[in-house]
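Before anything else, here's the structure in question.
Note that one protein chain is taken out, while the other chains of the complex remain in position.
So, subunit A:
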Amino acid sequence: MKQFFTFINKEFLHVLRDRKTLLILFGMPVVQILIFGFALTNEVKNSKIVVVDYAKDVASKEIINKIEASRYFEIDQMLPGTNELEKAFETGKIKMAIVFPENFNSNLLHQNKAQIQIIADASDPNQATTLTNYASSIIADYQSEMNQLNLAPYRIQPQIKMLYNPQLKGAPNFVPGVMALILMLICVMMTAISIVKEKEMGTMEILLVSPFKPILVILSKAVPYLILSTINVASILLLSFFVLQLPIKGNLFLLFSESILFIITCLTLGIFISVKTDSMQTAMLLSLMGMLLPTLLFSGFMFPVENMPIPLQIFSNIVPAKWYYIIVKRIMIEGLGFASVWKETLILIGTTIFLLFISLKSFKIRMS
């Protein structure tokens, strides 16, 4: 037992003395959360629009005021006529234009029907759709207010409610994603590299010619990264709570336990890679290409898995990050308990045991 602790102590010295790597390890989660939180966001905020108002009546004024008051739009200028629209779009700054025809209000009042033209710059189709949706909902909002005053009969009014994330913020989506990504990166890559390093530096040869059990060599490598990653989970959660104002709805203890389970899964993955490779370069490439990329693509964090072709959907099931991502979303965002994540938890436990078993089986007690 004393040997085991000395070994762990040695691993800590390795980690702590490599200042640059240490900085990356602790800096990465902070930087990623900040980047995803403030720079890489697909939320639409303060998009510049232009308005052509031929009507200039009560109704058009009110709708314009409503649009201006929302945080999605910022009216860049009022244009006198539609002829200038093209020019405005050509600047690239203007994302959308709203045109009110003449007699807008009187049409609305007397014919019960009026039209508004919404023109969007669809060079980014997603953004255009989002913007027109926002605009439509603002107009619909105005309409419903009017209807309360002079009741028009027989209308179906959909009531849309955005559950768990009513303001459609990006954070609830990416914070679980970043957690999966960072844990994957640190645990898999760092463990794999640190074990393969012993092989490459020749120290594994001495360790083999000692009474110390090879299995303990591997296990003691995993301990420092387990602790390090747990600290990282805490720092991500703190950041998302205080900086991104994302509350943790579910049980914190459950969230941490599931995170530690996922960390252990990643560590065994790292051990598995290190057992199968002999050079640090291969280990790094394998963990980057083989682990990081699938995590990005198949966890559901960037691209919805449901929209992928069936073979890829099936493939996504073997990506552990997918299950962790689901778990974190359910606990953290939806506030659900263990009852709703037990299946995913079991899958992670199964993967871990399977990987650990294979790694220990194929660990070489000799050189080849």
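Quick note on the criterion: a contact is a pair of C-beta atoms (placed from the backbone, for glycine too) under 8 Å apart; a residue touches a chain by one contact, two chains touch by 3 or more; residues count from 1.
Note that in this section contacts and distances are computed from a predicted model.
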Field: Name under which UniProt lists the unshown chain, selected from "Insulinase family protein", "Aromatic ring-hydroxylating dioxygenase subunit alpha", "Carbohydrate ABC transporter membrane protein 2 (CUT1 family)" or "ABC-type multidrug transport system, ATPase component"
entry: "ABC-type multidrug transport system, ATPase component"
Residue of A:81, A:125 or A:202 in touch with the missing chain, whole complex considered: A:202
Field: Touching residue (missing chain; options A:18, A:86 or A:145)
entry: A:18
Message: Among A:125, A:211 or A:304, exactly one should touch the missing chain; which is it?
response: A:211
Message: Touching residues of subunit A against the unshown chain: what are they?
response: 2-3, 6-7, 10, 13-14, 17-18, 201-203, 205-212, 365-368
